[in-house]
Structures are given as structure tokens and as C-alpha cells.
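Here we show just some of the chains, and they stay where they sit in the whole.
So that you can tell them apart, the chains are marked A, B, C and D in the order they are listed, and the count of residues begins at 1 in each.
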Amino acid sequence: MKLKVYLSGEIHSDWRTQIIEGCKRQELNITFSSAVTEHDASDAAGDGLGEESTSFWRDHKSAKVNAIRIKHAIESCDLAIIRFGEKYKQWNAAFDAGYCAALGKPYITLHDESLVHALKEVDGSAQAWAQNPEQIVNILKYLTTQA
Amino acid sequence: MKLKVYLSGEIHSDWRTQIIEGCKRQELNITFSSAVTEHDASDAAGDGLGEESTSFWRDHKSAKVNAIRIKHAIESCDLAIIRFGEKYKQWNAAFDAGYCAALGKPYITLHDESLVHALKEVDGSAQAWAQNPEQIVNILKYLTTQA
Amino acid sequence: MKLKVYLSGEIHSDWRTQIIEGCKRQELNITFSSAVTEHDASDAAGDGLGEESTSFWRDHKSAKVNAIRIKHAIESCDLAIIRFGEKYKQWNAAFDAGYCAALGKPYITLHDESLVHALKEVDGSAQAWAQNPEQIVNILKYLTTQA
Amino acid sequence: MKLKVYLSGEIHSDWRTQIIEGCKRQELNITFSSAVTEHDASDAAGDGLGEESTSFWRDHKSAKVNAIRIKHAIESCDLAIIRFGEKYKQWNAAFDAGYCAALGKPYITLHDESLVHALKEVDGSAQAWAQNPEQIVNILKYLTTQA
């Protein structure tokens, strides 16, 4: 079986690379998508449309340009992996999880045990909770290896 | 016009009461819904189904019982107000926002200016950003007063 | 049969009143909805959320507040009447027509013969084209009088 | 990332070519669709089905034949670019925008600053407002360059 997997959340650690490389090594039939993960480029996504005098509207314009890519990625994926790190609020990751839930797109959360209580609603609608990228790779292998 | 409004997010300040009372004083044609907002009762929502030995499964069971009410409230509302406070992660509020966005339910965020950058994706899909409950009451009045 | 009718478009003539009064006189079982039709209030719908330094963002905020009401009205109507006058661009009326078409909500256009060519795509997806409010009242009477 | 982009609106300037050529030069992974943009052919789309004695029915037949292509293009696109020029009513462009909005298809408007107030509802549901084709090309490059 072939799967399209959307990777959402934390951009300050290399969890995406670990999953993508792990799947490559196993030669799994999986394609990955993400939001633009270069932090500065993402914050500046709307800058080409004209300067803004307040940070609210600068952020707003960039967020809406980025949403074109994110929405497309979520709606065309078969499964999402949603990563929460220790730092930052990462409300966009929780937003993506809710978006998946409402569309009936299955998702797996990836986070440390310390976040269990804070993420209980997000985990409650997830298909699984993993604590490290290797577990994700193993699940992806299990899901796709048989024809 | 009559509206059904779902109030999501922070449960440690009285913003819900301010909005509900404000609308009552103006005699607006609005009904409100919320998750169960009593903190301890909410955390214990699944306890009656049997004890658990790990906090993950205790949280999980409660979150899924609570989701019955939340899902019903979101799917039957015409508009959601989603509140983010200074404290706590409030991933459930961002999750609700994403859920609304995917269903095409309009929502208004309610938060301080200090959270603008962290909430840019959540605000990017919102119909409006308000900074205090009075602004919410005024918008609700505007939306519902004309026949 | 009972119908919920959404009235969209031109706010500078009394076509809404003519239709509503005409249906009242015939005691038809119809309820009507509209955007907020007071021009200044509508343009200022978002002003309470804070001042803006550019007209684009002022308009933007008001348009998005108004969209909460309009979207709700369209999605809960059984039929829309969409009026185009001689003056102004009235792109919002054509936008509402496209919104109805995509949702499968039937709509009737109301405009003079002079606009036929310019409105051919909008009329092409309509259930009918009427030239005056009396024709609309007669159709509504026909549609609702038999049990 | 690969995108399917639908180009809607004005047919009297070369904005379509500018965007398509601009994307080709950058070797972006994008396919484009449009309504039939040859004006006379479009107006005559239904003529082969028999002559009409009124311009309303001639227009009607052509509009409905054209709608087969437009509807297919919108429903299979990932993003629409909707262009409003200074001249003409262009209600079909606003109709397409409303159609996109109701389907949850993201769209970007392309128009001069002079049209801001008249297009506030159309812009209010858009993901972005651009003022020239180069800005569109840059956004498309941003959205599709990272894997």
C-alpha cells in the first residue's frame, strides 16, 4: 500500500528528516508533504504583496499564504504526523490536528510523556501517540509493507 | 437574526460570563454552548467507566467523553468564539479552531496582543480578532439586531 | 410549503421591502434574511475591533464580520433572490450567486434586460430571471401556496 | 509541491500569459486551466445547438455550455487566481470567487488598489490580494519550490 503523509508541527528539531530518511532506508512507498519549514521564509511569505505597518497584518498575510500550501497538503494526505516539542506554543500544530479530525483524516501525535495531560484532547482524536520518530517509521512500515 | 454561539478555550477567567451577561443585558437572540467548564469534573469525565493505572489512559477516556459534547456543540453552532489566555498551552482551543475551519464554521479569536505572532495561523482562518469580551458582545449585537 | 428566502444585492432601492410587503399581503409562509443593509453600519462593522491606517484593512475587517451573517443566511436559506441594479459593481451579489451555485442553493436573479449579457454566467446557473419584485412575489406565492 | 491553478476573470489583457510564462521560466510544477478565453467563440458556445430569437436565450445556452468547462476547472484546481480589471462588470469573476469560497477552494485576487472598496467581500474571503502578475508568480514559486 502507498501512503501520502503530511508532517505537521515543530520546525526546530530534525524529526522530519529522521522519519523521511528512516522510510527511505526501508524503501517504503510513501510521499511526504509539509508546510514551508524555513522559519524566516515562512514568516515573510506575504511580504512580496506589500509592506505592512503592524505586525498583526504582516503575520496575517503570511499565515494566509502559508495556509494555501498547508490546506492542500492536509486535504491530499492519507495520514498526518503531528509533532509537539517542549518549547513554544505550537498552536498551529494543534490547529492542524483539529483540521484533520474534522475532515476524518487520521493522524498520529509525536511528543514526550510530559505533554500528555496538556494534549489530551489532541491525543483523544488521534489514531496513535508515538514518543520518537523510530516508532513512526515502524508504524509506517507496518501499514505499507503488505501489498 | 438568531445565532447559536459556541464558546471555546480558557476556563480560568470569567470571559464566558461577561459575554453571556452582556448579551442578556442587550436581549440578543443568542444561545450559547460550551464544553463542561468545571475543571475537575472535566478531567474525571471517564472515571465512571473504570479506574486506569496510567494518566495517559485516564486522560484519554475523559477526553473522548468530553469530545462527544464538544463535537456536538461545534457542529450545531453558527459561530464560535475561541479564547486564548496568557497561561497554559490551550491546545484544545487551537484544536477547536482547526475543527471549525475545516467544517467552514466561522470563528472569532479572543486574545491579547502579546499572542499575535504565536496565533497567526489560528487568526489567519478566523473571521475576526477581538481583545476583550465587550468587543465580542458588540459584534454579536451588530450581527443579530437587524431582522 | 414554508420557505426561507435570502435577499442579496442592491441596497439603494426598496426592492426588499416590495417583496417582503407583497408576501405579507398574501400571507405567504415565508421568512426573509439579508446582510445588514444599512450602508454606513455595514462599512463600519469591524471598526469596534480597533482602528486601521489603510482602507484595505478597514474594509477587510468589516467584510469578514459581515460574512459571518451572510454565510449563515445563505447556508440556512431554501432560496435566494439576487438583485443587480444599474449602478455600482455589486460584485458581492455575484459572489453570493456563485456561493449559492456551489452549495446547490437555488436562486432567482432580479435585474433589468439591459444587464442580460453581462450577467449571462450568473443567470446561467439561476433557476429564473425576474425583472421586477412583483414577479418574485408571484413565484413565491406559486411555490408556497399548495400544502 | 505540485499545484493545479485556475485562472479566472478579465480576458482583455495578457495577465494569464504573464503568469504562465513567468512560472515556466522558473520551471515551477504547476498546471493551469481557464474558461475558453476567445471572446467570440465563448459567446457562440451554444450556437451549434440551434438558433435563438432572443439574446437572453442565446447567452443562456452559451453560458451553460461554458459552465461545464468552468465548473470542471474550479472543482479540480488547488488554487484560483481571480482577476478584476478596470473595465466591464466582470460578474463572472466574482461568481467564480463565490463558487470557490463555498467549496473551500483557496483563491487570490489580482486587481488595482482603486477596486479595493468595491471588492471588499471578494477580498474578504480570499487568501491574498495581489496587484500584479509578478507577485502571483512569486507566491506560486514560494508555495511550490520546497518539496
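For this structure, a couple of remarks:
Going forward, a residue touches a chain if its C-beta (ideal position, glycine included) is under 8 Å from a C-beta of that chain, and two chains touch if they have at least 3 such contacts.
If you're wondering where the values come from, they're calculated on a predicted model, not measured in any experiment.
Copy number for the full complex in this structure file, with 4 chains shown: 8.
The rule we apply is simple: only the chains that are shown with their structure count from here on.
The chain with its CA mean position farthest from that of subunit B is D. Look at the contact of subunit C with subunit D and you find the same residues on each copy: over half of the numbers used there are shared. The distance from the centre of subunit C to the centre of subunit D, each centre being the mean of the chain's C-alpha atoms, comes to 23 Å. Rounded to whole angstrom, the centroid-to-centroid distance between subunit B and subunit C, based on C-alpha atoms, equals 31 Å. Contact with two or more other chains is made by residues 64, 67 of subunit C. Partner subunit C is touched in their complex by these residues of subunit B: 1, 3, 78-79, 104, 106, 127-131, 135, 138-139, 142-143, 146-147.
By the touch rule above, subunit A contacts subunit D in their complex via residues 32-34, 36-38, 41, 45-46, 48-50, 61, 64-65, 67-69, 71-73. Touching subunit B in their complex are the following residues of subunit A: 55-56, 59-60, 62-64, 66-67, 70, 84, 88-103, 113, 115-125, 129.
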